[in-house]
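A single protein chain has been omitted from the complex, and every remaining protein chain is retained in its original position.
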Amino acid sequence: MIPRYSRPEMAAIWAPENKFRIWFLIEAHACDAQAKLGVIPADAAKAVWERGDKPYTAERIARIDDIEAVTKHDVIAFTTELAEHVGAEARFVHQGMTSSDVLDTCLAVQMTQAADLLLKDMDALLAALKTRALEHKYTVCMGRSHGIHAEPVTMGLKFAGFHAEMQRNRERLLRARESIATCAISGAVGTFANIDPFVEEYVAEQLGLQPEPLSTQVIPRDRHAEYFATLGVIASSVERAATEIRHLQRTEVREAEEFFSKGQKGSSAMPHKRNPVLTENLTGLARLVRMAVIPAMENVALWHERDISHSSVERMIGPDATVTLDFALARLTNVIANLVLYPEAIERNLNQMGGLVFSQRVLLALTQAGVSREDSYRLVQRNAMKVWGGEGDLLSMLTGDEEVTARIPLDTLKELFDLGYHTKNVDAIFKRVFGADHAA
Amino acid sequence: MIPRYSRPEMAAIWAPENKFRIWFLIEAHACDAQAKLGVIPADAAKAVWERGDKPYTAERIARIDDIEAVTKHDVIAFTTELAEHVGAEARFVHQGMTSSDVLDTCLAVQMTQAADLLLKDMDALLAALKTRALEHKYTVCMGRSHGIHAEPVTMGLKFAGFHAEMQRNRERLLRARESIATCAISGAVGTFANIDPFVEEYVAEQLGLQPEPLSTQVIPRDRHAEYFATLGVIASSVERAATEIRHLQRTEVREAEEFFSKGQKGSSAMPHKRNPVLTENLTGLARLVRMAVIPAMENVALWHERDISHSSVERMIGPDATVTLDFALARLTNVIANLVLYPEAIERNLNQMGGLVFSQRVLLALTQAGVSREDSYRLVQRNAMKVWGGEGDLLSMLTGDEEVTARIPLDTLKELFDLGYHTKNVDAIFKRVFGADHAA
Amino acid sequence: MIPRYSRPEMAAIWAPENKFRIWFLIEAHACDAQAKLGVIPADAAKAVWERGDKPYTAERIARIDDIEAVTKHDVIAFTTELAEHVGAEARFVHQGMTSSDVLDTCLAVQMTQAADLLLKDMDALLAALKTRALEHKYTVCMGRSHGIHAEPVTMGLKFAGFHAEMQRNRERLLRARESIATCAISGAVGTFANIDPFVEEYVAEQLGLQPEPLSTQVIPRDRHAEYFATLGVIASSVERAATEIRHLQRTEVREAEEFFSKGQKGSSAMPHKRNPVLTENLTGLARLVRMAVIPAMENVALWHERDISHSSVERMIGPDATVTLDFALARLTNVIANLVLYPEAIERNLNQMGGLVFSQRVLLALTQAGVSREDSYRLVQRNAMKVWGGEGDLLSMLTGDEEVTARIPLDTLKELFDLGYHTKNVDAIFKRVFGADHAA
Partner (left out) sequence: MIPRYSRPEMAAIWAPENKFRIWFLIEAHACDAQAKLGVIPADAAKAVWERGDKPYTAERIARIDDIEAVTKHDVIAFTTELAEHVGAEARFVHQGMTSSDVLDTCLAVQMTQAADLLLKDMDALLAALKTRALEHKYTVCMGRSHGIHAEPVTMGLKFAGFHAEMQRNRERLLRARESIATCAISGAVGTFANIDPFVEEYVAEQLGLQPEPLSTQVIPRDRHAEYFATLGVIASSVERAATEIRHLQRTEVREAEEFFSKGQKGSSAMPHKRNPVLTENLTGLARLVRMAVIPAMENVALWHERDISHSSVERMIGPDATVTLDFALARLTNVIANLVLYPEAIERNLNQMGGLVFSQRVLLALTQAGVSREDSYRLVQRNAMKVWGGEGDLLSMLTGDEEVTARIPLDTLKELFDLGYHTKNVDAIFKRVFGADHAA
């Protein structure tokens, strides 16, 4: 998590202020539950809220840090500092609980908050993608497989494809959020020996979580692994969109360009350059988000009821992966929303191959005219190779090939070279992606 | 995919016989759809089924390979061989389609089949885990955090925990299966320029798939990435259970042992050794399944409408990850079902620490008796340290500590050292995991 | 390791024939050493060689497999089968040794053999790269950063860069080979309790290995981790070269093309297409080689003196990573050696940007003429933006900018637009990469 690739709202989720605030809420709600059970006095719970419910300022955080420096135990440091505010009743705080009850539930809350923010990011991205998709629904451009011109598509289809993919990612993240949103207050080995399961249920409900069905001091790490794996998939989709834009912006293609702000200098050496640095950066950020996946999976196999090897990993990847992905989604949204398209270049590229992109259609027409698939292929290929060699465009070549014109009348042949043929189902695809009323 | 770690049913999914069979089904159903649309003669579609619907024998596969050796194109080799059986009508096969329509839809079918088999594996594992969980619901054993004795749990809770985790994995895999089960027959760049979307819808329905909303010659690879990431999470859960058993079997613990068959020799050098080789092996297999995750994510960012860099990756990880996980799940099921538990060792370990494991309860009792948390901690700690130093068991030490007995009467003190205290909520946890009627 | 991406020589290293052959050599040499020490009769060692030194045929391998199916122990199966040939003296075989002595030393031999083959592959690749580098030393082409035209380079420099990188990789692999080439015959926990260190030293020398200074039943896995990490770096370099070619071949660039064999069909749908499928494939293969790295590192932390979790991992990644990289290096060599370059396209692209690529030089000239860096930048940028906008080429624009011509005389300005300026140090760079006499 480095400032350059952080946004304040996500960074705040991982700040000590928020962490201690969540710890406080867990402890205070647990006191309420214990009071309801009669385990601790109702006045004690009340005192915790009345005297403890205040922001974690820099001073308070420093005080907690000082105590931890001595005790080397973070939760004891926290409750000790809390006791300095709450007073004698503080001895009822944390009763029957173990540190992990607080730490793990807090992490679940933070990861849920982070997921909510990422979902918001994705909504913004989806909106931008939809806008650009509708705007360029029929902006016909060259489709490419293997980097080689294939058949026409539309710019709108590209945006719509990213939209469909990000929509799937949104559902994945929703499920990962649901999976991580559990609360464990089950004691030192998860048996509720010293605490009634009601406390867990109560705190869970207050915090919008589900009780963890079976915890073992810790919430099982398969949940976290799913979460980070989902971030990895989302990041890979970000990389896909970024890669597309990088390709479209390269000098020889130049169908699109990242927005270039006034004051910005592209290169100290080559002032004319407008580099797709934002999408290149997104490519790198995707690698960074993905690198959390394997450690998160290695974290699953803790020893017996728990070991703490996962903790340092999560301290790092928790903030890093969510902050980086938040930044990446916002940056991609900005790039998409402001992407400059160059219609002339799009059209120039479309025509570059002399109509070779229509060869598949000619092939089909020949087959339908009764020519065997192999012969059709041969006929198209020999003309295509001439076009490839620079002898002219495909329509001219075919017109001059008697074996072709013997099967397909000239008029029919010309009709095959029609862009509308390639866009006739775009609306059907858009309906699949955006629903029937998307254009309304 | 090496024979040692393969099971025939999963290996068969990835064998050429099955692959070509699926290709045939895609092409033949597509012919039916094209016939319904009037694009090709109904007789042609009929001929494909009548003369082409037969098993892919070793001979046929060899023939396809021979053709591919010349054409260097697998689908053309396939359709050419098919034409040798179907005859002239074969020219209507594959009409308007592109190779990826066949390849990608086939891969989706194979991954769906593999998921179904893995789900079956997981059901068997879940059943074994439930059986052992119920059997040992109240087999009290030592719970450990950090590898250090903590408080009592039960062996049943361990199995139940793995069950709950594997149940979550089952849901993840169901969703990944749903996500991968799509059909793309949309042509060279996904625009349906040369083929009606009806064909895709028809074939999808026949094969139990959903039409891919927007394909770009290929099915988007975020779906595959989710799938392999899910396998990685499942494998990590396998590793967790395996690690637990490896720990329980180590000489000093020896609470459990993998089943040791009669003829088996543990070691050429040390005939007494019974090594947890199956679970050690599972630890390694987990690494192998996980290693597919990052390449699958790297596959997402294909260039433009597609490049073929993903293909070699999927040829390897498709079979490898599913075959390995299938083997691992079956092996783990076998290990769980036949795991030998040693009640005497379990009890011996339980008592090893002289009752230190009850210290948390004593701590709580002191707090509830009005001692401050810090003082309670100090009181328990000073007695615990004596036990740790070998001076006797905790109950004796506490009994001899007047500062303690001043707060807790002797009778109450003794009652704190009761295993039933630790198991009182086991049933509640089992209800969460297995439902209310699990013991019925 | 799938046939499609395997070459026979590398596959043979991992075949049972070779494995059992190495096992035999280890055992037989160990017998010699034991005989020299007087631990076993000299006749016994002689008998092992005389009656046991024969190829491992399919029949022998099947026999070993049958025995292993019963004993579930591979080395016992091996020695049992060997005894069937050697007779009574076979009881002296494997004396004082443990299975890992054989298995780990064998793996070291196989990994050394694989490294030797990969080094040979790299030599072939280096030769091809050097040939193409010298051939195109002065084929000036556009250099690109961020995919955007920058300043001229030469095609030879591209090849030379890959050469320099692969040369470094060669050195890395040599070191990894040296690191893995150790022999462990130290008994069950590495103490030489039952065997004299002389045996290890003797066998090591016979097999061209170093004795492992300290083994713990197994050779420490940091050696293997280094090896697979090195393969991962090499694969990444393969991907870099492949990515360059994919870019050069894309339709809009088309400066280079993979060799296209006569019978080959590029696409069933678009017969004109010549896709860079070999280099796309190499991109995927790089991912496959890299995926071995993390599991190999996870293998390092074995429990105590050893656990067997590494074994399944190595059974898979040992063959897979080396076979795949062998195939990839050979494929890349073939692609490089036969790469078709298109001089006209190279020149067309070079001139595409209207001379903007000379802007850096103009910038420098202005600075040297006493203009401040910021003003120089501004002057060049305003003209560059006009060129970018399509108003003409840079030289014309500058010529028409009086603020520029006031500082740089027209003649000097023209001289700045000279390709020779960019190639003047190519020879110096070639000398660094290929040595002073490379052109001789």
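Chains: A, B and C, in written order; residue numbering restarts at 1 for each.
Just so it is clear, contacts are C-beta pairs under 8 Å (C-beta built on N, C-alpha and C of every residue); 3 or more make two chains touch, one makes a residue touch a chain.
These numbers were taken from a predicted model, which means no experiment stands behind them.
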{"item": "Which of A:K19, A:H94 or A:H163 contacts the chain that the document leaves out", "value": "A:H94"}
{"item": "Of C:Q217, C:Q249 or C:N281, the residue in touch with the unshown chain", "value": "C:Q217"}
{"item": "Touching residue (missing chain; options A:R91, A:H224 or A:R246)", "value": "A:R246"}
{"item": "Option touching the unshown chain, where C:C106, C:L207, C:A256 or C:V293 are the choices", "value": "C:V293"}
{"item": "Hidden partner interface residues of chain A, rising order", "value": "2, 4-5, 70-73, 75-76, 79, 94, 97-99, 187-188, 194, 246, 261, 263-265, 267-270, 275, 277, 280-281, 283-285, 287-288, 290-292, 294-295, 298-299, 303, 307-313, 315-317, 320, 324"}
{"item": "Contact footprint on chain B, counting only the chain that is left out", "value": "142, 144-151, 246-247, 249-253, 265, 267, 269-277, 280, 294, 298, 349, 352-353, 356-357, 359-360, 363, 377, 380-381, 384-385, 387-388"}
{"item": "In chain C, positions touching the absent partner", "value": "79, 90-92, 94-96, 143-147, 150-153, 157, 160-161, 164-165, 168-169, 172, 175, 179, 187-194, 197, 211, 213-214, 216-217, 220-223, 225-226, 229-230, 232-233, 235-237, 239-240, 242-244, 247, 283, 286, 290, 293-294, 297-298, 300-308, 360-361, 364, 367-368, 372-374, 421-426, 428-429, 432-433"}
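Here is the rule we use: only the chains that are shown with their structure count from here on.
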{"item": "Centroid distance [mean C-alpha coordinates] between chain B and chain A, Å", "value": "24"}
{"item": "Multi-partner residues of chain C (each touching 2 or more other chains)", "value": "246, 265, 267-270, 275, 277, 280, 294, 298"}
